[in-house]
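What you see is the complex with one protein chain gone and the rest in place.
Chain IDs A, B and C follow the sequence of writing; residue 1 opens each chain.
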Amino acid sequence: MGENRWKTAVTKIQPNEIRLRGYRIDELMGRVSFAEAAWLALMGELPTKEVGQLVDAIFVSSIDHGATPPSVMAALTVASGGAALEPCVAGGILAISKSHGGAVEECMRVLTDAVKRWNESAGGPGKESSGGSGGESRGGAGMGAAAVAAEILAEYNKTGKRISGYGHRIHTKDPRKDRLFELAEEAGLKGKHIEMAVAFENELGKEGKSIPLNVDGAIAACLCDLGVPILLANSFFIIARTVGIIAHVYEEKTRYKPMRRIDPVEQEYDGPGDRGL
Amino acid sequence: MGENRWKTAVTKIQPNEIRLRGYRIDELMGRVSFAEAAWLALMGELPTKEVGQLVDAIFVSSIDHGATPPSVMAALTVASGGAALEPCVAGGILAISKSHGGAVEECMRVLTDAVKRWNESAGGPGKESSGGSGGESRGGAGMGAAAVAAEILAEYNKTGKRISGYGHRIHTKDPRKDRLFELAEEAGLKGKHIEMAVAFENELGKEGKSIPLNVDGAIAACLCDLGVPILLANSFFIIARTVGIIAHVYEEKTRYKPMRRIDPVEQEYDGPGDRGL
Amino acid sequence: MGENRWKTAVTKIQPNEIRLRGYRIDELMGRVSFAEAAWLALMGELPTKEVGQLVDAIFVSSIDHGATPPSVMAALTVASGGAALEPCVAGGILAISKSHGGAVEECMRVLTDAVKRWNESAGGPGKESSGGSGGESRGGAGMGAAAVAAEILAEYNKTGKRISGYGHRIHTKDPRKDRLFELAEEAGLKGKHIEMAVAFENELGKEGKSIPLNVDGAIAACLCDLGVPILLANSFFIIARTVGIIAHVYEEKTRYKPMRRIDPVEQEYDGPGDRGL
Partner (left out) sequence: MGENRWKTAVTKIQPNEIRLRGYRIDELMGRVSFAEAAWLALMGELPTKEVGQLVDAIFVSSIDHGATPPSVMAALTVASGGAALEPCVAGGILAISKSHGGAVEECMRVLTDAVKRWNESAGGPGKESSGGSGGESRGGAGMGAAAVAAEILAEYNKTGKRISGYGHRIHTKDPRKDRLFELAEEAGLKGKHIEMAVAFENELGKEGKSIPLNVDGAIAACLCDLGVPILLANSFFIIARTVGIIAHVYEEKTRYKPMRRIDPVEQEYDGPGDRGL
């Protein structure tokens, strides 16, 4: 057993037995959802039913956003050169980075710091939020969420820094955000980070121009309240968007010829008409 | 509206409205599972409840198989060079190809051809299988599944070709396969391709050495019976394994130092002990 | 010394000594060109001065062809998502495939087969071409290059197949092709594959429409005459184009903002004016 021997805590493989974080994968199949199993793989433990459902909704929210984002454009361009499916998907994932999808990570940092400051102002990290109650009513001991948000935004204004997770080039009121927070609330999973994310939105609104929380910011707030480490921030988007990338690559390969000039703007939707569940 | 204007049928984007294959994504959130939404994105229509559950099980079955497959080894190696999460995932996906994950695609071809031959021997594609009944009892009109399988394997033996989707370097009886077929049967989704896959397994057993159907072959049979196009064969594995790749990359980044020599054999599991649901 | 012990014939590493195919790398530095050292790495032996110069010209010919090919478009799109340099380059290389750069490989197959047929018609592979002389004057024993080319094109016409390495969407007379063949001739390296490539071009011209040999076809002919294995066909393009990809990514990162819509057509050159050596 050489000096290069190493250990992994993800999956145990034995003949005719595969255990993901301790659970037999064939026992998980048909009993837990993909979202729950993904959470198990990433976080080490099975989620509660409520957490599993919120993670499922985060995945669904991120599956696709049309053919204009860099991830899909890169994947289509690789497909247009004639590559197999996997290199197309890989090319798409490479385009997910600081400026595309990366707002989740950046916003998680901001919210984590803000909630930490909020906790400290209230007399240390021991004083936990009582849940859905507004930051303003937190008692006389410390600042409310609104005050912390205002303080941080004032610091940003001084240095010209912009807060990640707010504003969208197309959506002024992102329907995915409202739905995510609705589901988080229903599940009793709304915590201080979602509260803080809303506080930032309110403060930004006071500056005159509306810069609403976008879906990246909403996911960031949910992931923070779920206790996901920041290093895993982009994971949920990557996993979900892989689906959209594949759907677009499949369309490219079955509908268009190679070496096509893929216009990032001059495109229109011609799929199924509007319909409801 | 230039000559480069093009169309996509995946997602319609309008201000404050995102419609995946016609459905509002915020309406899908919390109401359909990720597996169902992924099926919608890839196949264009929502699956039945039964199909959605089988797809979910396929995803769960493929999430991870430890740190030795090329996809995880490649991702860990990229991580060891110091890259961000996305390039690590992309590197891992690039290793999914003909020899790793690709057996699904190859086996889908074999099963599709075999069932076509079976249908034709029975008097044309119009004669559909009656379901779970064995190929042998199909009546006098044509060959049974067993005869078709034997015929094809005899052809393979002549040319030295091996059938994809059978045999595994570790598992003699892959628990994921049995569970998948069990779920397919319970859901009433077991069709001629699963039947044919089993017929091949039986024939291979007659040759003396047991070369059991592996999970790739089982997934191939399910996808064929679900009507998934062969070009999408590897998609399900790619989407699911992205989770495992990320779990391993996260471990690499939090547990090990860069530029580590990552031994593909000298590794052992040290995660949670055996446990059940 | 385990069962996984393996061997490599590329580079020997010892403390303070690095030997590429047997040569000390510090001895190669300053004494052989990058093109010569690349040939040594890929082919195992140092090239003659003449071969080294032709390889150098092949590299130079392939460095860049503007911002429209998929490799550059993919790299710019990845850059636009905010990735580091390496993922951008990787994304670009993934777009080099069957339909982009891949004509070299396909044309090498065609030329290899054609010259084999030519040799066989002349009484077996032993009868080598006498060099620059036209195929027609090869004596009575066999077919000339022109006849072989005509025969193959007739077969292609029957099946609707197109010959790779001929025709270009922009250039009717690719200046890189003429220069490559000129250099090959000057160096005494023009062999039967270049001769055959020209024979195809002549035959295609007879069909009324001019479908001239393009740079991919010219490189293919040179690589065949240099004895490069087909599996390495795309290597030369990949190595050289990496330079162009990096030049474009550097421009993207220093000149444009992230998340830019990168139009594949609406672009124009604004660099240095026309100039000569």
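List of remarks:
In this section, a contact is a pair of C-beta atoms (placed from the backbone, for glycine too) under 8 Å apart; a residue touches a chain by one contact, two chains touch by 3 or more.
The model shown is predicted, which means the values in this text are computed figures rather than measured ones.
Considering the full assembly, C:P87 is the residue among C:P87, C:G144, C:G167 or C:G191 that touches the omitted chain. Among the residues B:G44, B:P70 or B:G271, only B:P70 touches the chain that is left out of the figure. For chain B, the residues touching the chain absent from view are 68, 70-71, 73-74, 77-78, 80-84, 87-88, 90-91, 94-102, 258-259, 261-265. By the touch rule set out above, chain A reaches the unshown chain at residues 2, 4, 83-84, 86-87, 90, 264-265. By the touch definition given at the top, chain C reaches the unshown chain through residues 1-2, 4-35, 37-38, 41-42, 44, 46, 53, 56-57, 59-61, 63-68, 84-87, 89-91, 93-94, 96-97, 170-176, 178-180, 182-183, 229, 231-232, 234-235, 238-240, 242-244, 246-248, 250-251, 253-254, 256, 260-263, 266-277.
Assume only the chains that are shown with their structure count from here on.
Distance from chain C peaks, on a Cα-centroid basis, for A.
Each chain gets one centre point, the mean of its Cα atoms, and the points for chain B and chain C are 37 Å apart.
The distance from the centre of chain A to the centre of chain C, each centre being the mean of the chain's C-alpha atoms, comes to 43 Å. Spacing of chain A relative to chain B, judged by their CA centroids, is 26 angstrom. Within chain A, residues 68, 87, 90-91, 94, 96-97, 261-263 each touch two or more of the remaining chains.
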